[in-house]
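Report on the following structure.
Only a single protein chain was left out; the remaining protein chains are all shown in position.
The block that comes next holds subunit A.
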């Protein structure tokens, strides 16, 4: 995933200008622009936390996206140095995602987290998807066609909205600023608090040659409509799918169920 592009995507959808965000977190807008264009590294964890606050996002999400070590973890390791030995053991064994899930399950069982997770959480991606909204091996020549096809399926799940209206909204947003997040993934969307969030997943039989932040042709779309209270968080979650392994797996999926399983898996990896 291209962190800069994802950051810009979130910023544009939050309706915050580059200058305003730079001011809020105390950096120059030139620096922020370089980050968004991928000419500079992802910011430090502290700055990421500041950005998250400014955009009203859960801080851990941005830190995940930037593949940085969370300040929480850093602080914990300072307090309890022996814990770093445990992390070292895990790293040495090169535990896979599935194995980590088992460790996680063990932790849950042995040491239940204090104070259950606050409030109604934002829905997970796989909850927004459904087999009929997974379109596999779409072949077309234009991004617009792919969006239209996704809109067709989304309209069936969004009462009161016509496919044409949805497609028009998404295309309009796409025209304002492309939603590619790197590694051949784009997240075209039409956010709106009043509409229950639904998503459609489209994998492409032939990559589409459209402009993307990292110049990898488009292979997969996650199309989002609505969003409820925290639409940005959904977008950030969608961006997490943009890793080479996940994209390759999803593009090879031959049944909607298989693709959904893969999305669920990614969601669970990040807890």
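Here, a residue touches a chain if its C-beta (ideal position, glycine included) is under 8 Å from a C-beta of that chain, and two chains touch if they have at least 3 such contacts; residues count from 1.
Rule of thumb we're sticking to: contacts and distances are computed from a predicted model.
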If you had to name the missing chain as UniProt does, which of "Transporter, CPA2 family", "ABC-type sulfate/molybdate transport systems ATPase subunit", "Porin" or "Anti-sigma-factor antagonist" would it be? "Transporter, CPA2 family"
Given A:148, A:233 or A:249, the residue that touches the chain left out of view is A:148
Of the listed residues A:124, A:171 or A:264, which contacts the missing chain in the full complex? A:171
Just the residue numbers, please: which parts of subunit A touch the chain that's not shown? 132, 135-145, 147-149, 151-153, 155-156, 162-164, 167-168, 171-172, 174-175, 205-206, 254-255
